[in-house]
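The complex appears here without one of its protein chains, the remainder shown in place.
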Amino acid sequence: MHIPDGFIDGKTAAAAAVLSVTGVGFALKRVRLELPPRKVPLLGLAAAFLFVAQMVNFPVAGGTSGHLVGGTLVAALLGPSAAVVVVTTVLIIQCFLFQDGGVISLGANVFNMAIVNSVIGYAIYRIVSHWLPGARGRIAALAFAAWCATVLAAMGCAGQLAWSGTIPWTAAFPAMTTVHMLIGLGEGLISAMVFAAISRARPDLVIESNEAGPQERAGELVLYGLLITLGIALFIAPFACSWPDGLDSVAEKFGISHRIAAALLPAPAPDYQIPGIHWAVGATALAGVAGALIVFGLALGLGRLLVPKTRNGVPGNQANP
Amino acid sequence: MSPAIEVSDLRYRYHDGTEALRGLCFRIEPGECVALLGPNGSGKSTILLHLNGILPDRLPGDGTVKILGVPVAAAALEAIRRQVGLVFQDPDDQLFCPTVQEDVAFGPEQMGLDKSQVAARVLRSLAQVGLSGFGHRATHHLSHGEKRRVCLAGVLACEPSILVLDEPTSDLDPRGRREFKALLRGISATKLIATHDLEMAVELCARAIVIDRGQVVADGRTVELLNNEPLMFAHGLERPHILQHFHPASPAAG
Partner (left out) sequence: MSIDWLRHQHGHPDSPLHSLPAELKLGFGFGVILVTVLAPIEWSTWFICAALGLGVTALLSRLPLLFLSRRLLALSPFVLGVVLVNAFEPAGRGHWLAVSVKSVLCLLTVILVSNTTPFSQILRALKFIRIPALLITTIALMHRYLFVLMEESERMRRARASRTFKRGQRFHWRLLATIVSQLFIRASERAERIYDAMCARGWK
């Protein structure tokens, strides 16, 4: 999902950059407040870990392989702000040293993969694990959250491509979302398996469960939520609903040059010569909702699989493979 | 004059409750070069981490550690860390800066020296370990032996009066070991070396302290202790070959 340079235009890149800089700046402040000094080197090491972990090939049928992205995993281990910093670091190094993702597009990539992926993944993880108790609940919650986060990040990416006019929304949204609904399955599965293994071997390393209180987290999430909402408003909402048309007429009323307005606004849904494509958007949205329910069910099953009960009904330790 | 290092009745438990150190006592006078010997798991590294206050997590701990007469306490940590230079077992843990220059400069910079003083110390320390001109090299590209020498340089740049080394020659090839031993011989600080390299212990250290299961089991002249085969075998060690071909009292052994 690393967008190269040239695939998004100036205004999209600028908007995404502003959102990202704000989000990362906020995350750095939170980390400085929350993380004890002993854990500061852990940010850099976790970033190195994430990079190496992303390189591991998890073979899937037919010669393809899955890879971990890991934003939700890191958020579950270290907290959302630390995860934002860690993933941003990985993206920066990937951009400059390995040319994975563009320089101008860095803002968009950070927004999608560091902020949306980590924070939304974390929020869903916490909410769901609140309802589903115990170790199994946490694993199921993480699997589901990682899936959701992957799909939502992909939607953000699609929106950015569409707003730049590179790919129309009606093609970008179905394509990116459906592909990532599949990829997200791998992400959820791998994140859950790794998290389960870490919690078994070294539960003390799962910082997130040991430290921050619910109040602080709520406040933190509100701010990220604002940023993400702004992002959604810019990159997704205009395509999902028809406010560009409304905004267009408002611009006319105020005498703003039509050309400038048109350049800034997302292209309104064009008249299709191929009717099936418009349908694709609706179908994808439906598939998304259905998919979410299915994945949630799968995640519950996964929790049961990875954390077996002992005879007393207390979740026990799985023997080491 | 107060001893360089004075440890009395030092006790320490790991986080899982196991006793690591059980009432250790020893003294090291300024200028001595002492080998800390013992089997794996005897607590050698744990002892070394107490000497500059990294352990215990909350000071003061159980028992007393005094450096140059000053008890190791939270308030005195800065001064103590200037006096005690600790070279860690894994050079990758200690070499955390991107370039050699930055890493060796780390200590002097933390001490608050100005740029020219820092630069001078870096040059001096790199020269001391035979790595002049390595300043611009990236740390992750160095060979194992070079990493170990840069770690030593980084500690020497702080100009400590006490040098504490944790397994400095493990993983080194024979030439690397020879070169490192020669380096250590040339440093005049008080030295405490935890090591499995019994040959080096004989060559460099007049005195040895043997630790087993968190307690001092022997403390005396290196050659005498290492010649004592029953003692060596009882504590997971052995009589090194170098002593099997030399008379214990010959000049080469001590």
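So that you can tell them apart, the chains are marked A and B in the order they are listed, and the count of residues begins at 1 in each.
Operating definition for what follows: a contact is a pair of C-beta atoms (placed from the backbone, for glycine too) under 8 Å apart; a residue touches a chain by one contact, two chains touch by 3 or more.
Just so we're clear, the structure is a prediction, and the values are computed from it rather than from any experiment.
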{"item": "Partner chains on view for the chain not depicted", "value": "A, B"}
{"item": "Touching the absent chain when the full complex is considered, from A:18, A:175 or A:294", "value": "A:175"}
{"item": "Contact residue for the chain not shown (choose from B:111, B:187 or B:231)", "value": "B:111"}
{"item": "Hidden-chain contact residue, picked from the options A:41, A:133 or A:297", "value": "A:41"}
{"item": "Touch criterion as defined above, residue of A:83, A:104 or A:281 at the omitted chain", "value": "A:104"}
{"item": "For subunit B, residues in touch with the removed chain", "value": "49, 52, 54, 78, 81-82, 86, 88, 90, 92-99, 102, 106-107, 110-111, 136, 138-140, 154-155, 158"}
{"item": "Touching residues on subunit A - with respect to the absent chain", "value": "4-7, 9-10, 13, 24-25, 28, 31-32, 37-49, 51-53, 55-61, 68, 77, 85-86, 88-90, 92-93, 95-99, 102-104, 165-168, 170-172, 175, 189-190, 193-198, 201-202, 205, 267, 270, 273-274, 277, 320-321"}
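Quick note on the criterion: only the chains that are shown with their structure count from here on.
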{"item": "Between subunit A and subunit B, centroid-to-centroid distance (C-alpha), Å", "value": "47"}
